[in-house]
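I am attaching a structure below and will ask some questions about it afterwards.
The complex appears here without one of its protein chains, the remainder shown in place.
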Amino acid sequence: MSDLTLKEAALKPDLLASGHRLCAGCGETIIARMILKAARGPTIATSATGCLEVSTSIYPYTAWMVPWIHSAFENAAATASGIEAAWRAMRRKQKGPLSRYETLDIIAFAGDGGTYDIGLQALSGALERGHDFTYVLLDNEAYMNTGIQRSGGTPFAAETTTSPSGKAVPGKKEWKKPIDEIVIAHEIPYAASINPAYPMDVLRKSRKALEADGPAFLHALVPCSRGWRFPPEKTIEVSRLAVQTCIFPLYECRFLEGRPHYELSSPSLAIAKKPESKKPVEEYLRIQGRFNHLFRPEMRVDLISSIQEWVDNRWEMLKEKSGV
Amino acid sequence: MTEDKPGWREMPEGAISYKCTLDYETGDWGVEYPEIDYERCSKCMLCHFYCPEGAVRVRSDGYTEIDRRYCKGCGICVEECPVKCMKMVRKV
Partner (left out) sequence: MYEDGEKGLIVTDERLMMGLNGDEAVAYAIKQVEPDVVAAYPITPQTIIVERFSEYVANGLVKTDFVSVESEHSALSSCIGAEAAGARAFTATAANGLALMWEMTFIASSLRLPIVMAVANRALSGPINIHNDHSDAMGARDSGWIQIWCENSQEVYDACIEAWRIGEHTNVQLPVMINLDGFTLSHTMENVFTLPDDVVKNFVRDRRFIKVKGHLGESELRLDPGTPITMGPFDLQDFYFEHKLQQVEAMRRALEAIPEVDAEYEALSGRGYRLIHPYMVDDAELVIVGLGSTMGTASYVVEKLREKGVKAGLVKIRVFRPFPKDELVKTLRSIPVVGVLDRAISFGAPNGPLCEEVKTAFYEEKDRPLIANFIHGLGGRDTSPSMIEGMFHRLMKIKSRGRVDQLIEYVGVRE
């Protein structure tokens, strides 16, 4: 992998320009900016319908300094497949507008709705066909663009407008879909989890994803101040707590010699090596309004321990897979 | 912000965007913006990476500066500054 230092990245002009209309403190833009800074050169981006898409392209304005297309909600991976096929065919024919680019960073951005739910089929198809592109899942854990409805990526017990906490049901009844395992089961060259609190980790993994020969998947946790109900200045703190509590560990997985190789990334590896530094998930839940009902009017110890158990199990499984 | 609204014959075909958001200043969204105490700044650049707006730019001398034309006043930079050299101030 070619190295990209923090300093170099900082001096690169933003490919997602200022003046977009995402909410103050939005986690999506933070990480989208970082990923685009990792682009090697010629780049084409596509977005599924969602917050990032609508807020960066309100006509006649656009924030995209790279060629960019939005076509629909469920098809970011299919649109990217077409772009990649076009580039490949033009290279083969040595003819056509894209034939002169030896590398082309094709990046598809989609939210959790556009990935876990409505876009899963197109994603699976594109991964199976092996297109050389990077798929970025901007996971803010609900349909934020339409007003905070639950998705397959919404965590257990979280309150959304379609999984409200009521007298009978305490928020979402189902657990978060294990999307990384589903993606990794496609035996793609590279998959990684990323988080806006760790810029160097994001830059490094994004560059790896773009350099991978074939499909790469970046699962970005992007806290949403509006939907998760925390003050906008806490976006990074919430992101960091997700890693520190191991509800969203940082790792990468490369597919080599016929099997997946998991590797914990340094912030999570440090916790694995020093288990006492692992924070209880309660700390992560408590600062988010979407989990208020776990603490008020009375403490739902039962639910919080279920969540802790889920986190611990998954963390243990990941450590095992990573050989730690 | 007032827009020019051309007729359909004047607009680019294919609904191609014809203005950059750099011309759409979102700096009036917030009531506060950050100020940097350069005496204490360690040039870590985290505020640059953490800014959702790209409104914290890195200068050639390595220090950062706030572009108030776009800052929405979220306060992440102030919250995250490791040397606490930034603070939010009321817009006048």
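Just so it is clear, A and B label the chains in written order, and each chain counts residues from 1 on its own.
By definition in this document, contacts are C-beta pairs under 8 Å (C-beta built on N, C-alpha and C of every residue); 3 or more make two chains touch, one makes a residue touch a chain.
Because the structure is predicted, anything quoted here is derived from the model rather than measured.
Asks: Quick one: which shown chains sit in contact with the chain that's not drawn?
Replies: Across all of the complex, the chain we cannot see touches A, B.
Asks: One chain is left out of this view; which of A:22, A:35 or A:104 touches it in the full complex?
Replies: Only one listed residue reaches the unshown chain, and that is A:104.
Asks: Out of A:53, A:139, A:201 or A:282, point to the residue that touches the absent chain in the complete complex.
Replies: Touches the omitted chain: A:53.
Asks: Pick from A:92, A:173 or A:261: which residue touches the chain that isn't shown?
Replies: Considering all chains, including the one not shown, the answer is A:92.
Asks: Would you write out the residues of subunit B that touch the absent chain, in ascending order?
Replies: Counting over the whole complex, subunit B touches the hidden chain at residues 3, 5-8, 11-20.
Asks: Give me the subunit A residues in contact with the hidden chain, please.
Replies: 41-44, 46, 53-55, 57-62, 64-72, 74-75, 77-90, 92-93, 95-98, 101, 104, 121-122, 124-126, 128-129
The criterion applied here is as follows: only the chains that are shown with their structure count from here on.
Asks: Calculate how many whole Å lie between the centre of subunit A and the centre of subunit B, each centre taken as the average of the chain's C-alpha atoms.
Replies: Averaging C-alpha atoms per chain gives centres 23 Å apart.
Asks: Please give the residue numbers of subunit A that touch subunit B in the complex, ascending.
Replies: Counting only subunit A, the residues touching subunit B are 6-7, 9-11, 14, 16-30, 33-34, 56-57, 59-63, 65, 196, 199, 225, 231-237.
Asks: Using the touch definition up top, name the residues of subunit B that touch subunit A in the complex.
Replies: Residues of subunit B touching subunit A: 3, 11, 15, 17-26, 29-30, 45-46, 48-55, 58, 62, 67, 69-70, 72-76, 78-80.
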